[in-house]
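Here the complex is missing one protein chain, while the rest keep their positions.
Entry: chain A
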Amino acid sequence: MMTRFNQLPTLRIDPTKKVIFNYKGKSCAGSEGDTVATALYANGVRVFARSLKYHRPRGLYSLDGECSNTCMEVDGIPNVRTENTLAKQGMEVKEQNVKGSAENDMMAFIDKLDWMMPAGFYYRTMHKPASMWPVAMKQIRKAAGLGVMSPDHVTPGKFDEIFPRTDVVVIGGGPAGMQAALAAADKGVRVIIMESRPWLGGFFDYRAAEYSKGKPLYSRARELAEKVEAHPGIRVLKHTSMVGAYSNNLVTGFQIGGEGDSFTERYVEIRANAVVVAVGCIERPLIFDNNERPGVMQVACAHRLARTYGILAGEKALFSVGHDLGLEAAIDLYDLGMKIACVADIREDGQNPELLLELAKRNIPVLKGWVVTKAHGSKQVKKATIATIDGTITRDFNCNVIVASAGFTPITGPLTLAGAKLRYDSHTNFFIPETLPEKTHIAGRMTGLEDSMAIEASGTLAGIKAAMDSLACTCCGSESASEGDSEGDSKEKSSSSSCCEACDDAALKAAEEALKALPGPSRGTKLVTAPVKGRKSFICFDEDTTIKNIKQAIEMGFDVPELIKRFTSAGTGPGQGGIPGHNLPLFVAKYEALSGVPAPVRPTTVRPPLVPTLIATYAGTNHIMMKRTPMDEMQRSDGGIFRKIGVWERARYFSDDFECKAEIENVRNNVGMLDGSTLGKFRIHGPDALKALQRVYTSDMSKIKPGRVKYSAMCNDDGCVIDDGVVIKIAENDYYFTTSTGRAGQTVEWVRYHTRYDGWDFNMVNLTDSMGVINLSGPNARKVLQKITDEDVSNEAFPFSAYKEFMVKDTIPVKAMRLGFVGELSYEFHVPSSYMVSLWNMLKEAGKEFGIKNFGVEAQNVLRMEKCHIILGQESEQRTNLLDLGLGFLWDRKKTDAKTVGAVALAQAEKDQTRFRLVGFKMENNGRAPKDGSLIVDDKVRGYICTARDSFSLNEAVGMALVESHMAKIGTRLEIFEDECGDQRIYGKVVPMPFYDPDGSRMKS
């Protein structure tokens, strides 16, 4: 293991704290703050992975996750970008896409077979004959690809999501971003700043060069970071990568949790009034032979490796660069102890003379107009060949690191996603925005600025602009806030100034002047490739695309970078175009110009997510949250077996017998109790309450008698039944009604939607959760009830279909209804949720002598089916209308003034013979009941089984089915097709409904 610097002021690791993790079964030590990749590098690992297609050795190249070179399997998760992932105690790290090891990969011979695999070979070969493709595909998939995912892998960790709202969001926590955040926050608006690294500081953070007299850049970065973090108006999201931008200034990203955070990763979705994009630049890779051999790395990678992580990339380096930061890095690394073989600078002139002087002082040879053309060494760099730009003179240097970079490229992804149109700027050699979306501003290095002061000044300016965008004027009424924004974000402004912050453009003008006085964008180098043929010169590392492949694609007629990207797959890997994103269009334009067809430099398209994100992060927290009734605990201790039903968990069975024989027989012969609290319960009151009911219910609701229960249904505008329930008139203009369990959530919305034009005066209260329901059913139900109340509940005083309010034990107010859903003497008690357990216990106690028992949802389902009482969604589906169900009597066709929802469609469907009808049937020859959902067939599908059960009460199998209307006649034979029944059919016969107690004497007595 090499020695590491542990005293540098720029370090982001804590050398005193060790992190031990496993790499290929051996334990490996890093320091706290190390990424997995830097810790491995410190442990001497140079070959991190093998490439997708050719199995070439790959090493540390950029430190910012722009390529898949350092993708590894970490804790079972493949394709983890180890250079962006902090090393943690006990991590399991493995290489991927290797047979053997990354160091000695048995598939490495493929690199020699590249002639067999020209651009797009898999599109053009192996498809004739067609039978060849599946065989070939299998082999290719085995050999190629990045990580492997176990099919039963479960991503460990806690995932969360936040949806903050802010005035200004700043993307990028470098000097420009920090200045923008400070300038905006000083204007009094709320700011969120996102930074993908775990600290603020950007490219100032690791540089020892002078910012101002006696102050190095890294000190300046820390000074700004402290200010930003201390500012009460700024929320700092570090370790947060931006992944998407959408209209309305919606910015998304994900944050990686650190120690003490309650999440492993969390999705962040920010709604802002204004956006500042200050994401800076990445380096534009220099393309030469073997330009991705381990040992070749970018300038910032070598520089940060030393300054941030305390690791010298190697003993001796050769620099081949195209910008002053490269010269600066060479000087700094020399001072830290690295031998520099030579600095080849692409530029013939234009270097910063001070840097040249410093290089000369150190006797570092600088060759202007030279570039590296080849890296030698089979698994690591041993030697480099450099040449003049025209390739005429060459020289070799021994070295084990090649620091190479052609120039800079702005990270334009965020801009493109936000909707900016980019154009190529010849001076900077950058893609810069031609137009920016509304309220979006850019700042910093991505505008081409290089001067530290200018970068900061551009940040300040963008911050002021963004703040003004999001402030509403409080003095002159000028509309600077977003349209339709009625929310007064701006606080009381001091009245001393003649104008408010939103209109105060003095600061804006000052910032503009300040920026103008500083150096503008600098000239960018344009060289893409060294003078090489390009067979082993890689434009895209992730997809193993060479310069030769690009040439092949162009020669095959692909002329637009976007198409070439598709055909050669350059830029479609995990690095999301970080490596070829800029070089590809530059190279294509250059190559096409050679053939006499000058083409504009056009960028390829980027799409979210800009950086690879775990699906688990997008999924966020586990949102399964079920509602529980007031009886939940007691039903569980009574042995209830629970099932998820809609938004509820309900007791479906009370024994292992899922046919519920005991429960059913107890209700039929004795008395049972069901927790019906999930029923939707509503109060509607106000002068126009009746009008609203007339609108949504099909029956004439003006005929509801006090003390009576009215059963009715709601339809949609197609006449299809969406809900049924009972309505009770509590008082004048005051009604209580129930809906089915599944409709409770939408009922208020539904009623208000269908009355939205009328301006009626009524109020609705959703009582679903505040009221519970107990259903007491069975021949002994009255005897049980009589024991707990003095109220006269005889059949005369409280007959079927009646409604009564009374007190139990002078304490519990009960709304009681005589209903008969299960077909027996039956009471439904609606009581406040808090009294549910007490009332339940009273009934249980009172029913003890009769052997009262729980019954669950399945028993109820069978009981009501025997009685042919429908459950919507079981005996109906989306297309089933009121008439199909035989519920036409619920439709009052005289109340046309009410404009009842569904009435028009019902009138139109009335004579339609092509519709389904609900019928009852029983199985022939004492056969068993078919499965729910089985089909009714002859030579065609004629309908389906809704619910069918072997009935204990009737001693035969019965059910209900929806069939074509011509088959609805009593006695029709039904041929039933069950899933996977083969040629076997079972048969039933249409019979009159209901099956049980046809005259209703049991439920009415």
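We adopt the following convention: a residue touches a chain if its C-beta (ideal position, glycine included) is under 8 Å from a C-beta of that chain, and two chains touch if they have at least 3 such contacts; residues count from 1.
What we mean here is this: contacts and distances are computed from a predicted model.
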item: Name of the absent chain as recorded in UniProt (options "Sarcosine oxidase delta subunit heterotetrameric", "Peptide ABC transporter ATPase", "Sodium:solute symporter family protein" or "Spermidine/putrescine import ATP-binding protein PotA"); value: "Sarcosine oxidase delta subunit heterotetrameric"
item: Contact residue for the chain not shown (choose from A:212, A:908 or A:926); value: A:908
item: Identified contact with the non-displayed chain, of A:99, A:124, A:165 or A:215; value: A:165
item: Candidates A:26, A:112, A:128 or A:756 - the one touching the absent chain; value: A:756
item: Listed residues A:899, A:989 or A:1004, member touching the removed chain; value: A:899
item: Chain not shown, touching residues in chain A; value: 163, 165, 246-248, 250, 271, 483-487, 717-718, 748-749, 752-754, 756-758, 896, 899, 903-905, 908
